[in-house]
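Here we show just some of the chains, and they stay where they sit in the whole.
Chain IDs A, B and C follow the sequence of writing; residue 1 opens each chain.
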C-alpha cells in the first residue's frame, strides 16, 4: 500500500500540485454548474408550465440527452473549438474554458429534465391559482423556482455530480495538460493507465471527499433555510 | 371601478368527463349586480361551472360571454377563491404581495390593511401553509379582494370558518358587492344563502334547475329538487 | 500533440522543465494515441507532433502539414507475459516464432487494437509470422481498443501476452505476476520522431516556439538529457537524432 501512503502524504502535506488539480476540478465544475443552472432551471420550468405543439418532443429529447455520451460531447466541442473549427479563432481548445463548455453541454439536459419533473409536480398544485391571479411568463417561472427551491437542490446536485465525475469530455477538450487543464478525473485516468491503481483510488477518494463537502454545504444550507422558514 | 362584466350569458354549456356529461347543457343569464348564490347537491356541477366561467376549464360545447367580453379577455377583472385555497410556500404577507405586485410596490400599507381586515395582521410573517384551515381561507379571500375584481367567484369560501369569521367574511363580501363587484358564491349553508343572496341558482345533475330571487327560493322553491334539497332529503 | 507512451513513462515531467529553461518556451503536452495525435495536428490543434509511426509521420510531412520530421530517439518493444510463460515464448529463437507459439498454444494475446504506433508494429509482426489474428478476435486475440497502460492492465489481469514498449512497461505499476518474456530482437526497435507543424497549413501555429522546442530536443543538450533519463535504474529512451537509424 505504498501508493496509499503516497496519497495520504500528498494530502497531509498539502501538496501544491494536488491542490492545484483539486482546485481546477472544483472551479470548472462549479462554473459549469452555475452557467448550466441559469439555462436549465428556467428551461425545465418553462417546459413544465407551458403548453405548445412539440413540447412533448422537446421533453423527450431532453430526457434522451441525459444519455449523451461524454465522449461525443467532447468531440463536438472539440470540433467547434479546434483551430480549424468555426470558433477556432478564439483559441479556447485545451483551456479550462473549453472544459466548462463541454460540461455545460453535458449537464444542462440533466438539470433541465429533472427540474422539469419537479416543477411539473408543483405546477399541478399551483396551476389554477396562478391562472386565476394572472401569473404567467417570467413571473411564473421565477415563482416556481423560488417555491421549489428545496426540491431543486437535488437536481442541481445531480448535475454537479455528473460534472465533477466527468472525464470523457474534459480529457478531449482539455487535453489533461499538467498545470493547465489537469483535473482530478483526468489525473485518475492517467494514474490508472500508468498502473498506479492504488494512487488512482486514493485520488478518487479525495475527489469523493470533495464532492461530499460540496454536497454537505448545499444540503446544510437547504436544511438551515428550511428550518428558519418553518421553525 | 372596472368595466361591468354584465350580463353574464352561459349558453348550452356541456362538459364530458369519461362517459359522463358532468355539465349537461347549462343555460344561465345573470343580468344584475349583487350576490348570486349557487346551491345544489355534491357533484351537481357547481364547481365545474364556476371554473368554466373563470376560464380554468375549456367546455366541450357552448359559449360564455361576460358583457361583451370572452372569458379569456375578462380574466384579469375576475378573482376566485377556491374550495381548497392553495397558498404559496411563503409567508402570509408575501402571499399577498405576490398576488398584487403593483400594490405591494406602490402602497405596501394596503397589504397590511387587507390582512387586518381578515384579522391576520399578527400572522404577517408566518409561513402561510402553517395557518389553520379557517385562517388559510381568510387569507385567500383577502388575496382575492386586493385585486379589486369586477367579478368575484367564491367556492364554499366559508365552509370551515367559525361563526364569527363567517359573519366577517360575509360583511366583507357584501361591502365589496356594494362597491360594484358582481359576486357569485357557492354555498351549502342555507343561513348564509338567506343572509347574502340576491338571487339563487340551483343546480342539479349538471344543469341549472332553477334560478329565483332569494326570498322566493327559500320560502317557496319552484322545483321539487330544490325543495327536497332545502329539506335535506337524500336524492342521489 | 504527443503519444501516450512518453507521458506514462514520466519522460515529460523530467524533460520539460529543462526544455523550458533552455528555450524559454512553455510547453503543454496533450497525450493521446499516435493516430489521434496526427489527426489532431492536422486540425492545427498543436504546434509540435511527437509520435512513433514513421510512415504516417512522413505522410504528414508529405501532405504539407509538417515542416520536417526529425528522428528523435528510440526504445524497443518487449513481449510481456505471465511468469509461467505457458506458450514458452522465452525460448523462441525470434519474434515470429514467439507469436506463432502464442497462437498455437491457444494462449491469450491482448492487442491495443487502436491504430497506435505500437498496434501497427504488432500487426506488422503478425503479418511476418503469417498469422491473421483477427480470426480469433474475442476468443484468444483480445483487442482492447485502448492505450498502452489500459491494455497492460487488461492483459496482465487476464494472464495474456502483450506487446508493449519498454518504457511504458518499466514505469507500469500494476505488473502483478507478469514479466518480460521476450526482448532484445532487432525487429522490436521503436523509433520516435518529432515534427513541427507547418505554418502553411496552419497559420495559427506558434512557429518560433515550435522550432525552438524541436531544435532543443534534437540538440546535444536535449539528446543527452533524454539519454540521462532513468526510471527504476534503467535507461528508457536512446537518443538518435541525426544518427544512423537502427533499421526500421
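Here is the rule we go by: a residue touches a chain if its C-beta (ideal position, glycine included) is under 8 Å from a C-beta of that chain, and two chains touch if they have at least 3 such contacts.
Please read these numbers as outputs of a predicted model, since none were measured by experiment.
Summed over the full structure file, the protein chains occur with the copy numbers A x2, B x2, C x1.
Methods note: only the chains that are shown with their structure count from here on.
Distance from each chain's C-alpha mean to the overall C-alpha mean is smallest for A.
Using CA-based centroids throughout, the chain positioned farthest away from subunit A is B.
Summed over C-beta pairs in contact, the chain pair with the top total is A-C. Centre to centre, using the average C-alpha position, subunit A and subunit C are separated by 36 Å.
Subunit A and subunit B have CA centres that are 47 Å apart.
We define each chain's centre as the mean of its Cα atoms; on that basis subunit B and subunit C are separated by 81 Å. Along subunit B, no residue makes contact with two or more other chains.
Contacts with at least two other chains are made by no residue of subunit A.
Residues of subunit B that touch subunit A in their complex: 51, 54-56, 75-76, 78-80, 82, 85-86, 88-90, 98-99, 101, 127, 130, 143, 147.
Within the complex formed with subunit C, the residues of subunit A that make contact are 3, 78, 82-85, 88, 91, 93-94, 175-178, 180, 190, 192-197, 199.
The touching residues of subunit C, counted against subunit A in their complex, run 4, 7-8, 12-13, 28-31, 40, 43-45, 147-150, 152-153, 171-175, 202, 204.
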